[in-house]
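Of the protein chains in this complex, all but one are displayed in their positions.
By written order: A and B. Residues from 1 in each chain.
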Amino acid sequence: MLENITVSSAPHISKPLSTRSVMIDVIIGLVPAMAAAGYYFRIYALILIPTCVFSAVATEWLCNLIRKKPNSLGDLSAVVTGIILALSLPPSLPIWAAIIGSVFAVAIGKMVFGGLGANVFNPAMVGRAFLTASFGMMMTSWTVPATIDAKMPRIAPENMMHSRTQATPLWWSKLAIKNKLGADVYSNAQFESTFTGEVGGCLGETSAIALLIGGLYLLIRRTINPSLPLAVLLSAFIFAAIAYLIDSDAYVQPVFHLTSGAMLLCAFFIATDPVTAPLTTKGMWIFGIGVGAITMLIRIVGEYPEGVMYAVLLMNAVTPLIDRFCKLVPAGGKLK
Amino acid sequence: MANDTKVAAGLYKQTLLAGLWRENPVFRLLLGMCPTLAVTAAVKPALTMGLSVIFVLLCSNIVVSLMRNLLKPHLRILMFTLTIATFVTIADLFLKAFTPVMSETLGPYVPLIIVNCIIICRAEACASKNNLIVSIIDALGMGVGFTLTLCVLAGIRELLSTGEIFEVPVMPDAFVPWVAMSMPVGAFITLGLLLGLVNIISKKKRKT
Partner (left out) sequence: MLKIKHFIQQSWLLIVSSFFFGLLIAIASAAWSPRIEQNKIDKLNRLTAALLPEAKHFIEIDTEIEIELAKGKRKKIKVYKAVSDADECVGWSFNAAGQGFQDKIELVVAVDKDFQSIAGFDVLASNETPGFGDKIKLPNWRNQFAGAPVEELKLVKTGDVKKIDSEIVAISGATVSSEAVVKIINNSITQIKKQMQEKGLIGNGK
């Protein structure tokens, strides 16, 4: 029975469910993605993930010290922010940039608002947005996985900057829109590689299978409400399908959009952040549809190949409105 | 008589210092946010903007203070705006004639000084009620306070977004510029953090 309770608006039933236990679940859910990152990007993952986690935790500790507030590291939210940020970074990003991103994510994205629960935007995405705006070049240079490039450094980091770069699947699809080559871009081999993760991309977003396993774990544990990932994926699928039906030469198949880029990472781990997503199921649907639609709009019409980050940030901004719009009516109460 | 001058000197000193810290237009009164956010990507335009504001503020305070006894209450805002617009136009022409590059960088923000609240605020709150000397000192204090704040903000942003201060490189070669700091994002974040810092300092001051 204890498993049946999720983070939701009133009525509440008491349960020993704390922020900490939710965060532990999320971390466990992210383990497959981290493992895939470690498998495909080797030394990069080994450096970036701990760097981000450590600097995020250190920033939170420091902010609490300055604000003379009790230590809030125990809720592990900083760890989750660090992991998600690391997984959404390009593998070859220099360490100092990752540190700036994590500090920014926790300090500006969360602590200035008053700590966990008071932040408007998803901290990890705030950090990533700042990095994208500041170091655009670095944030769009991708590295091929170690399984393709045998020369990729496995232990020594000194020749880090020399690794070959490769375009991401979404960059291909962007190119396809311009050159009307959608059918060529999409092939079974490529679909497979977006599924297993053997493509260029951010650390944790390449492997669809690992993300699905992690997402499934969260769903089984009832840590996240299934409505949200469902809404995101469904609306993205529908919009991609509309584009595909209109012009199948230019636009790639809808499934390709779901498995490539940060779509799955977003659906299961980023959009579901309990602080910045709406509380009610109805609200989650609106939020999820918005995220999926904006992402697809940016991917199909916009200039950037990937739009998940901006979609999440934009929808975060309207979350309070959605919550007000979807107020639950108490039993016996009347809608005003 | 001697006592009077002493009191007056104290008043002048207070008026001058008010603009610099206690009533700093940007940090305490939160006035003039438009130029504060828009022209502080680098120190040079920020300084030019600050000097233009000092000029306009000084002229408008002098004029308003001189005619303060002739002002009709219901026409005073009209009078202030007219005065300010005149001097802003002159400042704009001056910049265009003598520093064309700077004038281009600042673009519409020079004409926009007309609607800068600091100037109309000082005309209303100080110059229309005080004598010429107090008005001049007030204009200088507020203007210098505004300029200094702009320069601090611009210094931080220019340092991080280009690695230079006043177009002189100061950062080591390995430094990668944070482009976001030269965008509006950088302006808002830097201003927010500085406001917080100023609040912390003034809170501490009040306690002691």
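The working rule: contacts are C-beta pairs under 8 Å (C-beta built on N, C-alpha and C of every residue); 3 or more make two chains touch, one makes a residue touch a chain.
Small disclaimer: the values here were computed from a predicted structure and weren't measured.
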Touching the left-out chain: which of B:11, B:34, B:79 or B:195?
B:79
Candidates B:67, B:171 or B:198 - the one touching the absent chain
B:67
Interface with the unshown chain - residue positions in chain A:
136-137, 140, 303
Please give every residue of chain B in contact with the chain that is not shown.
63, 67, 70-72, 75, 78-79, 82-83, 86, 89-90, 93-94, 96-98, 100, 161, 177, 179, 182-183
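By our rule, only the chains that are shown with their structure count from here on.
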Whole-Å distance, C-alpha centre of chain A to that of chain B, is 42
Touching residues on chain A, where the partner in the complex is chain B
94, 97, 100, 108, 112, 130, 133-136, 138
The residues of chain B that touch chain A in their complex are 176-181, 183, 185, 189, 192, 196
